[in-house]
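Okay, so here's the structure we're looking at.
Here the complex is missing a single protein chain, while all its other protein chains stay put.
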Amino acid sequence: MRQTRAIELGTGLFVLLGFAALFFLVTQITSREFGLGSSGYRVTAAFDQIGGLKIGAPVSMAGVTIGRVERIEYDFDRYQARVTLRIEEQYDRIPEDSDAGIYTAGLLGGQYVGIGPGGADVFLADGAELQFTQSAVVLENLISKFLFSKAAEEGAQ
Amino acid sequence: MTPELDAPARAVRDAVVRIRDLHYSVNGRAILAGVDFEVRRRSVTAIMGPSGTGKTTLLRLITGQLRPARGQVEVDGQDLARLSRAALFALRRRMGMLFQQGALLTDLDVYENVAFPLREHTRLPERLLRHVVLTKLQAVGLRGAWRLMPAELSGGMARRVALARAIVMDPQILIYDEPFVGLDPVSLGVVLRLIRRLNDALGLTSIVVSHDVREITAVADHCCLLSSGRVIAAGPPRALQASDAADVRQFVHGLPDGPVPFHYPAPDYAAQAAEVH
Partner (left out) sequence: MRLARDLAASLLAAVRSVGGYTLFAARVLAAVPGALPRPGLVIAQVYNTGALSLVIIMLSGLFVGMVLGLQGFDLLQRFGSEESLGTAAALSLLKELGPVVTALLFAGRAGTALAAEIGLMRATDQLAAMEMMAVDPLRRVIVPRFLGGVIAMPLLAAIFSMIGIFGAQLIGVQLMGVDPGHFWSQMRAAVEFGDVMEGAIKSAVFGALCSLIAVYEGYHAVPTAEGVGRATTRSVVIASVIVLLVDYLLTAVML
């Protein structure tokens, strides 16, 4: 009996430690947040180009993370990408005419949605749409534009 | 030619195990080539024979661990070859087997080893189970060793524990595979006496495979001598001892040379010696 108790104790410790490790990996190492899925409110924004934006990417204002990208889909009526953002509920005073843009964190970092505040005194509510958007900058386009303009300059001279 | 030493009519009556024309071979080498014999209810039957004559194979065929190439094995009137795995397992619950080295489960102690079949097949309350297990251990004289692990037991003790385990489900047939190998004279005497006592007290049918002629003839009611895959003699021990067939005499009296040659087949000595140089 003493032996089986030692086995039970050892097994219990091992299993608990294992699940603690799994929990740690899932919650602390990744950007996924659990239990917050339904809280906050949702707004949408349509972009011509979202680049490498992914679900779960941060939504930030002035560098403060205020929410996450919840859904990305393609809207065939407007031929644009429609991005659903989930904003945490304490950030409930974002002016209606704020603009959203897709930026890159650092030169090679992941992409995020940045929101710049507008001047209206009506605030965004659940289901609202951000009207002013700025698409992601695609590096290849930038380079080709740059080369193109260089060539045009040289041609003009 | 198999000299039947007893009256065949008597043997047929009430046979628990009946074997007819049994053949078995491994990789094309015949181990058993036409074995016929019977085991009568409540008797101690010895299967004897030199090493490597297929005695253990015969046991495995009787218990359905192996399937015969040809012939028939009937236990309690049931043809083993026709049984499903479930029916075979049901039949085996009425059989107990003592393996050569005991085959105790090394990770369980003596008590749990004996309790193992009960725990697997029954839902006895712990108190009753304890009673049954201790009774069986008492029968083999090892109740005091109930907390020892198999590694702490001597060879003779391990075999007695295995015997207690073999009888814990109250089988009707008890099979011993070489129960005397490697035992000191005292343990051997104990095991020998247990075989007879358990057989008579519990009304069992016992089958003992052995090549220890003197020991086994002391307890057996009936002997069956196997050589090169055939039964060469069968009958009560005394009849076997009195037999004047050369191969039976050689085995029963332990003669070094005879029909079983002392020398392994070899080419001419002088020729082989000359070959080396």
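A and B are the chain letters, set down in written order, and residue numbers restart from 1 in every chain.
We adopt the following convention: contacts are C-beta pairs under 8 Å (C-beta built on N, C-alpha and C of every residue); 3 or more make two chains touch, one makes a residue touch a chain.
As the structure is a computational prediction, the values presented were derived from the model and not from experiment.
Undergrad: For the chain that's been dropped from view, list the shown partners it touches.
TA: Computed over the complete complex, the missing chain touches A, B.
Undergrad: Among B:G34, B:P50 or B:P117, which residue is in touch with the absent chain?
TA: Candidates B:G34, B:P50 or B:P117; residue touching the omitted chain: B:P117.
Undergrad: In the complete assembly, which of A:E8, A:D48 or A:D75 touches the absent chain?
TA: Among A:E8, A:D48 or A:D75, only A:E8 touches the chain that is not shown.
Undergrad: Touching the missing chain, which residues of subunit B?
TA: Here the touching residues of subunit B are 63, 65, 89-90, 92-93, 95-97, 99-101, 103-106, 116-117, 120-121, 162, 165, 169.
Undergrad: For subunit A, enumerate the residues touching the unshown chain of the complex.
TA: The list for subunit A reads 7-8, 10-11, 13-15, 17-19, 21-22, 24-26, 28-32, 54, 56, 58, 105, 108-110.
Heads up, the rule we're going with is that only the chains that are shown with their structure count from here on.
Undergrad: Using Cα averages as centroids, what's the distance between subunit A and subunit B in whole Å?
TA: From the centre of subunit A to the centre of subunit B is 76 Å.
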